[in-house]
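Removed from the display is one protein chain of the complex; every other protein chain stays in position.
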Amino acid sequence: MTSENTTKYSLRRRPKSEKLIDESFRKLTIAMAAMVAVVLVSILLVVFFESTEAIGRYGLSFLVTSEWNPVTDEYGAFTAIYGTMLTSLASLLIAIPLGVGTAIFITENIIPEKIRNLVGLMVELLAAIPSVVLGLWAIMVMEPFLRPFLKQLHENLGWIPIFSSEPIGPGVAPAILILVVMILPIITSISRDSINQVPDKLREAAYGIGATRWSTIFNIILPAAISGIAGGILLALGRAMGETMAVTMIIGNSNNFSWSILSPGYTISALLANQFGEADGSQVSSLMFAALILMILTLVVNIFAQWIVKKLSLKY
Amino acid sequence: MIQKDLTYKKNLPRNIIGKLLTFASFCFSTIAIAPLILVLVYVVIKGGSVLSVDILFSEPQPPGDDLGSAGGIGNAIVGTFIITGIATLISLPIGVGGGIYLAEYSKGGYFARFIRFGTNVLSGVPSIIAGVFIYAVIVVTKVIYGSMFSGIAGGISLSILMIPTVIKTTDEGLKLVPDELRKASLGLGASMFTTITDITLPSAVKSISTGVVLGLARAAGETAPLIFTALFSYYHITSFSDIFYEMSSLSVLIYNFALEPYKAQNELAWAASFILVTVLLLMNILSRYLGSITTNK
Partner (left out) sequence: MPRKIKQKKNICISLENVSISYGKFEAVRNIYCDLPKSKVTALIGPSGCGKSTVLRSLNRMNDLIPGCSLKGRVLFEGIDLYNPQIDPVEVRRRIGMVFQQPNPFPKSIFENIAYGARVNGYTGNLNELVEHSLKKAAVWDECKDKLNDSGYSLSGGQQQRLCIARTIAIEPDVILMDEPCSALDPISTLKIEETIHELKKSYTIIIVTHNMQQALRVSDMTAFYNAEELEGVSGGKVGYLAEFNDTEKIFNSPDHKTTQDYISGKFG
């Protein structure tokens, strides 16, 4: 009786082939996962080894000189590094209040849900517009529109070093503004998600003892959501530092250092985009050095972002 | 003094501050969505107005050759499809495979933690670095059949940007599949392989496709990794072997022609933007739609 039954299940003992498939599939997924590590590590190694020549020749002076002369073979990335830091930090300063404010507006019960969702969708669609299209818009539409205002700034406040040059077209200030447009969706959508994750019971607790909406937001909701928001801000910073196309198109690509945000400037990524294609010899190595610096900057910011999300997470 | 009266008093500091803050947050969100509207309006007006059948299918003219016309963007449209297609072919197996490992096999050990961390770091690597990397290992070394700048090199560099998105969404999508399903299948004596391919992957396929579409949309709009890997070409693709040569794409066309002093080329950049933005927005809305059917289930 039993033997009759078991024979119907020819697979009662697993055949070798099934075990083989099972095991090879597992190994395959491990290999695929390992590809991530391989790619990441080889990016670091390749960029590092390609830049050893420049590192050996210029050392740390590469960071503080702003000479960039293929004829005399003298290279220094100070202007580009300064430009990267300035544009990314300045755009972050503008985008934080805008992004977090928008996130609050579309999560807390201020306007009807349908409008909230629509605003949220639009901000996220903004992230879908390619950088190069924003760059096109920036040089063709935004910069000509802004120029009279920037001229006013220069004429009235020209004694301040950052407004000390005549705006002549592409420059650092429009680059900062286009970066704001690019990182706003990141800050907004991550802040929105973090605020949505704050449990409703905390909101109720605050309202239940007579707190106003904004007291609840500032004292309860935002502190509870701070880890996610801070992580999102850092991700946005990393994105702003590495952002290439729109900035390349609007920043003016000049390696002459200037304090003025109305004059043209450079960022590391713009430097790479502009010069890598037709570079040779020690210029390639110098560009790789610049790429290495950019890589390290964004790595530090991204790792810090992951760390801060863990560190600041509140228990509730 | 305790407020004994329950009416709303609009002069109370807390009510004035509240009103101001509410107004400020309203202004902030208006400012936040203004660029989307402005960019869309310009892309539609400037790009849509010059669009014609001829532009959609013909090849672009080198700047300065013919001041009246800049040709079309036909080869760039095809090129964008081919390059992102190559990127998808590479990143899909790696991303889905890696995601399956993270969600199904790993037990939170050192290796899996490192891969998750690496995925996050890789997604933060600036896109231009991906271009620099591929330039150094593929373009300069001519490892692929001796070709230098090529559609393949461009596709590979875009795949570096797609992989993290695909891994993450696969990982998260699989984690959303209830453990009961997995246990039920394993409890019947099914192998891990059949459990994953027959039970868990099909349940997660919608969220995975959401991620793939999003990753694809990001890759299709990228320019920086292409400008010194795929470079640009003025000619139509005529045979399969063309993928080993310079290939044009919409995004590089926009970049190159936006900076030209000729009006005809600028107009072509707007037309290309119109096509690119339309396709990308549709893809985004498609991924949202896919996401919404997942949640309704």
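When the chains are written out, they are named A and B in that same order, and each has its own residue count from 1.
Note that in this section contacts are C-beta pairs under 8 Å (C-beta built on N, C-alpha and C of every residue); 3 or more make two chains touch, one makes a residue touch a chain.
Values in this document were obtained by computation on a predicted structure and should not be read as measured data.
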From A:Leu28, A:Leu202, A:Ala279 or A:Ile303, the answer for touching the chain not displayed is A:Leu202
Among A:Leu121, A:Ile220, A:Ala279 or A:Leu299, contact with the omitted chain is made only by A:Ile220
Residue positions on subunit B contacting the omitted chain are 2-3, 5-9, 14-15
Residues of subunit A touching the missing chain are 109, 112-113, 199, 201-212, 215, 219-220, 223-224, 314-316
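Rule of thumb we're sticking to: only the chains that are shown with their structure count from here on.
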Chain centres from averaged Cα atoms put subunit A and subunit B apart, in whole Å, by 15
Seen from subunit B, its contact residues with subunit A in the complex are 14-15, 17-18, 21-22, 24-26, 28-29, 31-33, 35-39, 42-43, 46, 93-98, 100-102, 104-106, 111-112, 114-115, 117-122, 124-133, 135-137, 160, 163-164, 167, 191-193, 196, 217, 220-224, 227-228, 231, 251, 254-255, 258-259, 266, 269-270, 273, 276-277, 280-281, 283-284, 288
Seen from subunit A, its contact residues with subunit B in the complex are 14, 18-19, 21-22, 25-26, 28-37, 39-40, 42-43, 46-47, 50, 97-99, 101-102, 104-106, 110, 119, 121-126, 128-137, 139-141, 181, 184, 188, 212-215, 235, 238-239, 241-245, 249, 269, 272-273, 276-277, 287-288, 291, 294-295, 298-299, 301-303, 305-306
